[in-house]
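Just one protein chain is left out here, and the rest sit where they should.
Labels A and B are assigned to the chains in the order they are written; within every chain, residues are numbered from 1.
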């Protein structure tokens, strides 16, 4: 049901400029919005879309307000305001309590009466499922797992035994939490598996993307801090710790025993080597491999410029010559060599 | 059952050269083929294998025909002809209609009588399943999904609510379609989730590989065009559009709001940054990150030459010096910086 614009302004803490009675039914892009929709401008690059938008209302910064004749919510952080407005207009479906008849619940599991357990879910022995938790169809929850209140697991998530999921955390389909870390020792050319006896502890308000994998610790625990946001297809090795509020985009690989600080940003398809420390507040650009500690916050990058293939061949040829001509120097590149020679995680 | 070579020639539109009565039972490689098998030569590099093959029949181009004494199907496009022959000799198993007793079908779902719904499948409210659709064991189909005729979902696929799959499209196991895009706004160091209200619309004749993920749109829809081919473990962010006939190899990451044109080829483990436009007919080489629009079709590449580790250390040392010595210039590398600083998707 539509909400009057003035009510929205009040509930999200934005300044109203225009007709507060205007009923707003949904969010839309500036480009496609109609008169019952609210759109936003966070990036000045799209200012022209703001000027020509048919949106009934827009969310803008004070500096951009004069570029729109629509009703406005004015905010110093339009993107955050938009997030709140979208939550108001598109709330999550309420959790319908109950355990589906096809779910398999092992003995000793404790499930809050307000929780929703979907079809074909399996819940292991002595697992604890909190208030208003929602577990989608086909999820497998291992023995002794604990899932705190208001967590949401979409369909087909797998939790190995002993893992913990914090309050309000969202886990998307296909995620696997708590599989064995990649630990083995070599003896005479053969591998000996090292039992992975740690757990995965996931904090509150975390989001874990589809098909992301987080391995259990080898000895101690792998720890994901509160309010960490993980996109799809991220791999987090055993013993890693990820600090609070850090956001990691899709396809990132983090090798075992890496420690990522708080409030970091890691771009898509970046790669963090094992045993590294990344300082609080660091940004790693998309596509960037990191093989040394980052001790000073800042933006760190390592991607080649993308070239037409003919130009690339010239560049690659020149680079090969650099490998032959230059004298090796102690230059901090040693860690990549270590990574090559010791791919297995330790401790 | 074997098929006479002349029948095969007629059904695939190739020119027969040799004994049309020869019964052909299966496809094989040139190297391992026996007299009841048909092999092909698409790459002249394997010509020697053609000359020595024991295959009963071979598929070759006119130029290569003289290099084999076997019976031949001659075609200007031997690889395409091989594809058709293989489909004849190894047809897909017929769809056995029916809903398995262990499937869970919600109210309002409409399932064609000719469809096959496997064991333990869950189908959500008001979902629509078309004629001869086959849904493998353990799949979860969200509310309001629509799956068009002759689509094939292998086991353990997950579709979130509201997604559409086109006719004859194949989805492999572990694929997750329609999970929330990676959208959140930062306010004072904390993240606020942005509801992802778009859908994923997948066209006809698409193939989606195992464990590939395609996120739903933030506001509008993520759109995969007809005849798009996606290999395994590809990540496609929210709001992306992929043009018809484009093929993308495994492990590629495509960040949010990227627009890939028609008839593009993207090599394995390439990475496309957010908000980019890739022109129709472009080729991105394997392993190549792309952080700027591609406006002119062509082959684009960015991979380092792989070197023995000692040579690499010299090259890396020289590259570091380039970072210190060269003066920065406006050179089109700005977008990677943007990607680092604004990892979240917008609009």
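Keep this in mind: a residue touches a chain if its C-beta (ideal position, glycine included) is under 8 Å from a C-beta of that chain, and two chains touch if they have at least 3 such contacts.
Just so we're clear, the structure is a prediction, and the values are computed from it rather than from any experiment.
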Sole contact to the chain not displayed, among A:61, A:114 or A:292: A:292
Residue in contact with the excluded chain [from B:18, B:130 or B:209]: B:209
Residue among B:54, B:247 or B:279 touching the omitted chain: B:247
Footprint left on subunit B by the chain that the document does not show: 26-30, 32, 42-43, 46, 77, 79-80, 82-84, 86-87, 90-92, 100, 102, 118-120, 136-138, 154-156, 170, 172-174, 205, 207, 209-211, 227, 229, 231-233, 245, 247, 249-251, 263, 265-269, 283-287, 299, 301, 303-309, 312-313, 316, 319-320, 322-329, 331-333, 336-337, 340
Sites on subunit A contacted by the missing partner chain, in the whole complex: 102, 104, 120, 122, 138, 140, 142, 156, 158, 160, 174, 176, 179-180, 182, 184-187, 189-195, 197, 211, 213, 215, 219-220, 233, 235, 237, 251, 253, 255, 271, 273-274, 284-285, 288-292, 298-305, 307, 309-320, 331-333, 336-337, 339-341, 343-344, 346-347
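We take it that only the chains that are shown with their structure count from here on.
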Distance between the centres, which are taken as Cα means, of subunit B and subunit A, whole angstrom: 25
